[in-house]
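Apart from one protein chain that is not included, each protein chain of the complex appears where it belongs.
Then we have chain A:
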Amino acid sequence: MRRASLPRLRLWLYRRQISTSSSTRSTAAATNTTSTASALEPPPAGGHLPSIASSTLLRHTREQALRTPGITWADAELDEARGTSSLSTTTAGRETRKMNMYQAIRDALSIALSTDDSAIVFGEDVAFGGVFRCTLGLAEEYGRERVFNTPLTEQGVVGFGIGYASMGSKLGNSTLGGRGMGGTAIAEVQFADYIWPAFDQLLNEASKFRYRSGGQFNVGGLTVRCPTMAVGHGGLYHSQSPEGFFMGAGGLKVVIPRSPLQAKGLLLSSIRDPNPVVFMEPKVLYRSTVEQVPTSDFTVPLGQAEILTSGSDLTVVTYGTSVYRCEQAIHLLTHPPEGNGIEKAVRHALGDWRRSTGTNVSSKPTIELIDLRTILPYDLPLVLRSLSKTHRLLIVHEGPTTGGVGMQIAGDIVSGFTTSSTGSTSEGEGDIGRMRRDAFLGLEAPVKVIGGWDTPGVALQYEKFYIPDEVRILDGMLEVLAY
């Protein structure tokens, strides 16, 4: 169980095994979206989200993929550093390939290994490909010295990574300092639910490494990957979203991607970021999200949220798996199923919304959907800018409500500004204090947080009523709009 990964995975392993017996190379190219062994497939045990395949948030064409906002091509960056310019700054001639999220992560790891001799990838069951297949074939390609299994000890895995990274004297993107081969440590913890034995290493060591040594030592080369969030049948110990517990860990970054392309770009950013990063991968998305992903070396910036759909009446902030549920909820809002209670609820709430905002009978609210991407430190300025337009805020995540990311954001908005920032001296656009004050005073409804309940974990048979699903999110949107 624990080390188990979850049932739908196994089937894929089964298929994989057939094909890997002859060749273990070039596995990243394998797109397993069409099953060659569908007769073997057990009925899905709920470990997928049917809405994801049709999501318009995924980039299904090469052109869409290459136009991803914020994408930085590694070769272009190099040109810039050299003061030269070449075709590499453009998207012309760049390749993309269809990948699901674990393949994109595998691709990122492969690039990290091939561009940085100091990089090592390790963790439990990593050598045979990892229980979610993110490291498939890497041991064969880069050797067991650089891609290897560890004994089963999370505190050991992360502590080892910290030690290795501390030898890197990592500054900016230069990975090889004057201390030998140490540097880029990419550790895997098999499930986020099992990160707790390593919490001491992360909170007391990794996050404080730079600070406690007066800036002399750092573990910027450390990245800890772990699968996170619920999958339909993981029960108490394969479903948790522990990011909230990391919110107070100053010095550490926490990143959660929503898709294959994002995962690749954000993971490469995390690996090269001069700070230790915990990179949490929503495991239900490993196979259910498929995108065209550029094959070359690129990054997507940390610390920046992304506006996925632009709107002017309500800001919805979310991340990870919940991005797709929010997308569906917005769809329910604009296209409620006809002739049932959901339509009635929408009609009723929108009536109230129109009356309170004075808009005409046919107008519909537009929703600004924001993917936070980096959870710590998160992009408050973007949320505030959005609020200056919408004046209404809903935050959605799977993790428990109390102590969660949503309550942190809500708290930052209602209690964040100081009296000095209410003065008129600083008028600059970048004045966070002023933006916070304006956001708070401009609110037209209380901030709403929809998270998992405060039960101790996600109970197996009750999961569908624990995870904030489309209708619960819809209801939250209606509540905030109609206030």
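Following the convention adopted for this analysis, contacts are C-beta pairs under 8 Å (C-beta built on N, C-alpha and C of every residue); 3 or more make two chains touch, one makes a residue touch a chain; residues count from 1.
Going forward, contacts and distances are computed from a predicted model.
This complex has a chain not shown, and the name its UniProt record holds, of "Trafficking protein particle complex subunit 6B-like isoform X2", "Nuclear actin-protein involved in chromatin remodeling", "2-oxoisovalerate dehydrogenase subunit alpha" or "Large ribosomal subunit protein uL15m", is "2-oxoisovalerate dehydrogenase subunit alpha". Touch with the chain that is not drawn comes from one residue among A:Asp431, A:Glu444 or A:Asp469, which is A:Asp469. Residue A:Pro456 is the one among A:Gly83, A:Gly214, A:Gly358 or A:Pro456 that touches the chain not shown.
One of A:Thr115, A:Gln155 or A:Gln304 touches the chain omitted from the figure, and that residue is A:Gln155. Although one chain is not drawn, its touching partners on chain A can still be listed: residues 1-7, 9-10, 13-14, 16-17, 20, 42-45, 124-125, 127-129, 131, 149, 151-156, 193-194, 196-197, 233-238, 337, 340-342, 345, 401-402, 453-457, 459-462, 464-466, 469, 471-472, 475.
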